[in-house]
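A short worksheet on the structure shown next.
One protein chain is absent from this view; the other protein chains keep their places.
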Amino acid sequence: MAEEPLIVARGLVKRFGEFTAVDGIDVSVERGEAFGFLGPNGAGKSSTMRMISCVSPPTAGELRILGMDPVRDGVAIRGRLGVCPQLGNLDTDLSVFENLTTYARYFGLSRAEARRRATELLEFVQLADRAKGKVEPLSGGMKQRLTIARALVNDPEIVLLDEPTTGLDPQARHLLWERLYQLKRQGVTLVLTTHYMDEAEQLCDRLVVMDGGRIVAEGSPRELIDRYSTPEVVELRFAGGAEVAVKLDGVGERVDALPDRVLVYARDGDAAVAEVHRRGLSPSSVLVRRSTLEDVFLHLTGRTLVD
Amino acid sequence: MMTVMAAGRALRRNLPGGVSAGRVGAVLNRNVGALRSGPAYWLVLLSGFFEPLLYLLSIGVGVGALVGTVPVGGRPVDYAVFVAPAMLAVSAMSGALAETTFNVFFKFKYAKTYDAVLATPVRPVEIALGELMWALVRCLFYTVLFLVVMVVLGLTSVGGALAAFPATALVGVAFGATGMAISTFLRGWQDFDLLTTGQFTLFLFSGTFSPVQDYPVVFEVIVTLTPLYHAVELVRGLAVGPVGWTLLVHAAYLVVMAVAGLWVAARRIGKLLLV
Partner (left out) sequence: MAHSTVAVLERHLTLYRRLFWASAMSSFLLPVLFLVSIGLGVGGYVGDLGGVSYLQWIVPGVMAATAFQMAVGETTYPVLGDFKWTRGYHAMRATPVRIGDMVAGQVLFMVVRVLPQTAVFLAIVVLFGGLRSWWSVVTPLVCAAVVVASALPVMGVSARIDNDGYFALLFRFVMIPMTLFAGVFFPVAQLPLVAQWLAWVSPLWHGVELCRAATLGVAPPWPIWAHALCLVAWTVAGGWFAMRGFARRLAV
């Protein structure tokens, strides 16, 4: 018999007064998966994460984590989770090392074990040389790695990451992704939220796209792209604006006119470009690229994802 | 003053020393901004007046009932009459210091207000004077209220209050200027512990609660060198008596203190900013 999924939600709802942040979602996360919640700000990702991390009781619906009820067994569940919150809460008055040992003690680890784990994890997130230092001078990427190390201190079965790379520079993001990939290979279940397409594509085995508190699509990144987009996308910019879009009717499989550019979805991007030129149109710039989750999101909601 | 101590310690706890960086500054900036904008700031400002008043009622009136009289210039006076001018001087001191240490330091370190001001034709000494003026406003706001209370409680005459009022302005300028000079030397929030400790020690041992003549001689000599003692003696002499030539010595001490403080503050502000 197959193992029960680590996280199961059915008809999960979270309301704050009149406002419905999460509007009846169904989710299941299997052991060893990297699962993503993708969506713009305000889609309900963080509220969902807070319910999963057992700090925010669901308003309605069913939620089971590690086979337990988050409201009744919150303490037991939290003992087996690692949480990387969106708002930093490292203890700036403690040293880097003490941040880990202090946190480890919250999970009931012995002092010796806490020190051993802290040393090991600082090695893992490449901060061993900063162990004795303060938290404040660390860069954003370093702080985030320290937060991840802290989330791993209890050797959790599930690690929850709420927008792990928001605000980081590209280099810091890649280093972080690499560490998370290592974790995944070690069999840790990752659950993350993001509003970055590339992040979801890089890290997630499976994801749900959220918008306005609901799930609008679910699948692996590849499946979603296959289902809701075309293999290639042509981005065209016209000097005169996007009004020319009507003249592109029938080029590729679908055309989307955005305020600043026109997107043409096509199996073969180069063929689509040739067709555009054949119709006598001369765009000021042409870019043929592979289709991404961004395109999926645009297709599903009619809006771009970031801003 | 206890408030400052508690706040100082707490800030120290939340704003570790050497952290001049953005986030902490931004947090503080926002808090101060929030405080400044709403009625809360005015409530806090007003509440600063009550601390010396509460001491007057507790020690001056409460303990005073146990004390009876103490000699002032050879004449026995009620203990509350003895303590009241001292608390008046203290409220002038702490009103001026609160503006010129905490707030000036904040503007220096976090808000970078002066960098912007110095990009205009304003000179360092003018910044110093401007800050001092505002500190004086706060100081006089406290002392006027306090003098009214003293007159109402019969702790001084209307004439005594009118005579003491300009003296409290001098006290405010002297401590304000010195506070500003000191704030240019503060390295971080941790130095506020030192500053408030010093302030509190002055508060307890400047002939405030008992005549300095009672102190052991060595101690008495040390006290006569410190600023609050002269402030207390000057204000007490004018409000309660006796009026004599020695009051000029006390006043002269405060004038020198004001000039020296202002000179150092202006020099330091210029040196720290015009680099």
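Observations, loosely collected:
By written order: A and B. Residues from 1 in each chain.
Criterion: a contact is a pair of C-beta atoms (placed from the backbone, for glycine too) under 8 Å apart; a residue touches a chain by one contact, two chains touch by 3 or more.
Because the structure is a prediction, the values reported are computed rather than measured.
Checked against the hidden chain, the listed residues B:L54, B:V148 or B:V221 yield one contact partner: B:L54. Only one of the listed residues, B:F105, B:F146, B:F175 or B:F205, touches the absent chain: B:F205. Only one of the listed residues, A:D91, A:D155, A:D169 or A:E243, touches the absent chain: A:D91.
Within chain A, the residues in touch with the undisplayed chain are 16, 53, 55-57, 75-76, 78-79, 81, 83, 85, 87-94, 98, 102-103, 105-108, 150, 154. Although one chain is hidden here, its contacts on chain B can still be listed: residues 2-3, 5-7, 9-14, 16, 27, 31, 34-35, 40-41, 43-44, 47-48, 50-51, 54-55, 57-59, 62-63, 65-68, 70, 79, 190, 193, 197, 200-201, 204-205, 208-210, 214-215.
In the analysis below, only the chains that are shown with their structure count from here on.
The distance from the centre of chain A to the centre of chain B, with each centre set as the mean of the Cα atoms, comes to 55 Å.
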